[in-house]
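Remarks on the structure that follows.
Only a single protein chain was left out; the remaining protein chains are all shown in position.
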Amino acid sequence: MNPLLQQFITDANDILERMGQSLLALEKRPDDEAVIDELFRAVHTLKGNSGLFDIPIFTRVVHAAEDLLDKVRDKALAIDNDLTDELLDSMDFIQRMVEMVEASGRIPEDFTDEADRRIERLKALLPEDLTGETEAEEEWTERVLPPENLAWLARLSDADRAAASEAAGRGALTALRYVPEPECFFKGEDPLLLLRNLPGRTGFVLELLEPYGGAEDTDIYRCNIGIHAVSSAPIAELRDYFRYVPEQVALYPLTAEALETGELPVFTAVNSPQTVPDAVGEAAPRPAAAWYFDPHREPLAAEIVATQRRLLDLPASADQWDGRLQAIGNTLAALFAAHGGPEAVEELKETIAACRREESFLPLAFLLETRLGSEEEQASPAEADVATATATTANGTAPSDPPDGARPADDGIGDGLRGAADSADRASRVLKVPQEKVDRLMDLIGEMVVAKNALPYLASKAEEVYGSRELAREIKAQFAVINRIAEDMQDGIMQVRMLPMSSVFQRFPRLVRDVARQLGKKVRLVLEGEDAEADKHIVESLGDPLIHILRNSLDHGLETPDVRVAAGKPEEGRILVRASQEGDRVLIEIEDDGKGIDPAVIKRKAFEKGLIDEARLESISDTEAIQLVFAPGFSTAETVSSLSGRGVGMDVVKTSLEKIGGQVRLTSERGRGTRIVLTLPLSVAVSNVLMVRMNGQRYGVPMDMVVETVRVPRSEIHVIKDRRVAVLRGRIVPLFGADELLSLPEPPIANGEGEYAVLVARVDGATVGLIVDGFAQTTDVILKPLEGPLAALAGFAGSALLGDGSVLLVLDLKELMHAA
Amino acid sequence: MKSILIIDDASTVRLYHRSLLEEAGFHVDEAVNGIEGVEKALSRTYDLFVVDVNMPKMDGYAFLREIRRRKEIHQSPAVMVSTEAEEKDRQRAFAAGANFYLVKPTKPNELLEVAALMTGGRA
Partner (left out) sequence: MPLKLTKKKAELSGDVLVDDAETLFHWLAAHAGGTVVFDRLTHMHTAVLQALAARPGRLKALPDDPFLADCLRQLTSQKQEN
């Protein structure tokens, strides 16, 4: 899978999980804006991410959810149960799509129908159109721009126009377009007062934006006035004057010539470059050889320049004015260098200096006007053509020619991943790694642990075969070093595999909520100790048993609100899930304040199902009786409900916990509630064992001790000083019967050809053979120390629960050999 | 080598942009929100900022305004990348101080070409 898609999937899972949590948090605190923001950002990010891939169905569903959340954020829609349900459902659907993408890299066609239905449903939840209001608001998030022509000048009175002309002769004039926002009166603004006190006011034109029709319901308090004005004050002073309404005012220079002709040179310069006025003409001299950004030939370069031109029309607040100018200048510098060479950059620099002097973007705007457009539209096409071509090839940077390395997004992105993963999460100093990678590392470390065990053989071979004691010693020394490192690595990878309980717990709020709603019960779930950590294998194996326990609590433990109230309990039930660490074990307690377990009912059930006989029924204590829920085949529910009855009972919970070395204890008080305590190891030592058969029983031998398995004919087994030996690969190997070592009644059985199965192992540097009945497969097991009376048994490394539920005793060959 | 700072809270998008730009020979740094972006921009000169809109703590608009306000930061071009293609969104980006606007998902060629043009060459 390409790394980008992988990252997308990792992210998507993460985002969906966060969204789920946020949604549930919102149900409790519907007004928490921080959570709403977080939720919106999450879905927004997911939409953006999905756009990188060709999965339009996915993007559309996420988009619909985003629209809905946008309304929630704008307070046009309130979070309620229905909305939460719909969103949670949609997230499940999105999750399924993520899984499809992960599995097959695409979303199957048959998702389309459901996607469409979902989008319809999400859309149906959108509030009635409030467009009137929102549009008015949106309109005013835009800035007022300079007008497209100077027609308004004609409406100036002759006296004002004369005054303006006279002022223009003395220095630069500024024109302004002021369109107060409709609601401005309610903000205490009086545009007329602003206009009255306008510094350097030399004339103004008022207009009604919409004519008053004389209707009775005319809203006098909605500002309906647009203003054009001329001022002789410096543009900076004007900018400051309008600092409270910057987005409602556009300031633009007005030249004497423009005043005369009524034409706005800035906007007509493309077709009539000769109208460059004197003031800026000096700062922006016409270049000898023209070069242009031709939208046909280099659309992107031309668009960037046109964008900078557009930026120059936007008002900038005083503190950002210089930064904006510089940024525009730096943007253009690169483009000018490519097109016009050093002279062009020099010209650009001078123009920017002129902008600073005049505190106006205008000089730069003029320069850009002369640089936009194709050569056909320009005055001297032949010359321009040559110039453009030269500029392009001379610099070797034809901008329309995509740089090397440009290629489709889904092509192998390659090495980017390492760097991205490295810095992506640098903020939190946490590295997100796909699980398989950790597993792979774990496997490799496991292989290394076994491989290093070849070194002692090599050492003895060096000594015995090649006669070099020196080399043997060195190999042993190296072995010690490698052995220590290998152990550290094993330890290290175990640490990496530690996961917080929260990774399992976070599924619970949703589950409890859904189930409780379905059952018509009220439940408060309290999670504690989510930070407690345990090995990934342990934590992951906990998920299903815990869910099962929770479902049982919800289904059988907690009562419906009316029953609870009648019993004098609070209407809302409470389930506590608490994790804590105790030494090298993790404790997980699941406690509910429900009706508890009735021992009498359990006893009767167990008896009816034949799990206990009549004698036991009489003698069993209440405490013992409730443990019967863990007995295979026991199920307390009269009918198997859709919720907890998944065909498994508490016995499966117990078995699956024991498989990972855990234990379950259950206590219950009638009418007061039930408490289940799980005890689990912090980490698991997964051992690879070879299973051997002996006296109809299976035993395990740790694989890292096994050298080989061979068949040895009875004839080749010799007895030297009442010890059996065989010559294997030219070496004398002592043989031990498994029956002797384990004090078993029957000696090993040879096969039809009179051959014995011999397991050759390396114990304390010596090679020994163990005669058994036969070999079975190898398997990974979680070793558990022997407990109770068995703990006294020597010769066993521990026991392990096998997949089929049987117990495997794993031999400690070292101890057995010493005893022999 | 030209350097680019990507400010985006979505790691997938960062990875995507970073891979493309690094492939083309740019030095690329990342920031997960505007605040981190400003911090990084204070620590070295970047030839281009590639800025997301919606981010926690400090969004793209606030980042741009902050950058444009600060005299100690080299005023490099900024490209705002957004999922929205509407004119009013462009207008907001430009009003905040962006020099160019690209709609997400960015096309690889487009992003690379814009980066090359705005920084003055291929990396």
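In order of appearance the chains are A and B, and numbering begins at 1 in each one.
The rule is simple: a residue touches a chain if its C-beta (ideal position, glycine included) is under 8 Å from a C-beta of that chain, and two chains touch if they have at least 3 such contacts.
The structure presented is a predicted model; accordingly, all values stated were derived computationally and were not measured.
Q: Write out, one label after another, the shown chains that touch the chain missing from the document.
A: Among the chains that are shown, those touched by the missing chain are A.
Q: Looking at the full complex, which residue from A:Asn81, A:Asn149, A:Thr218 or A:Thr623 touches the chain that isn't shown here?
A: Residue touching the chain left out of view: A:Thr218.
Q: One chain is left out of this view; which of A:Glu166, A:Asp190 or A:Asp319 touches it in the full complex?
A: Of these options, the touching residue for the absent chain is A:Asp190.
Q: Of A:Leu88, A:Val205, A:Ala236 or A:Leu786, which one is in contact with the hidden chain?
A: Per the contact definition at the top, the residue touching the missing chain is A:Val205.
Q: By the contact criterion defined above, which parts of chain A meet the unshown chain? Give residue numbers in ascending order.
A: Those residues of chain A that touch the unshown chain are 155, 157, 180, 185, 190-193, 196, 204-208, 212, 214, 216, 218, 220-221, 223-225.
Assume only the chains that are shown with their structure count from here on.
Q: Round to the nearest whole Å and give the separation of the Cα centres of chain A and chain B.
A: Computed value for the inter-centroid distance: 21 Å.
Q: Show me the residue ranges of chain B that touch chain A in the complex, using the header's touch definition.
A: Within the complex, chain B contacts chain A at residues 9-16, 18-20, 22-25, 28-30, 32, 36, 54-56, 65, 67-71, 73-78, 83, 88, 91-92, 94-95, 97, 99-101, 104-105, 107-110, 112-114, 116-123.
Q: Where on chain A is chain B touching in the complex?
A: The contact residues of chain A facing chain B are 3-4, 7-8, 11, 37-38, 41, 44-45, 47-49, 51-52, 138, 141-143, 247, 300-301, 304, 307-308, 310-311, 314, 316, 319-320, 322-324, 326-331, 333-335, 337-338, 397, 399-400, 402-409, 413-417, 419-421, 423-427.
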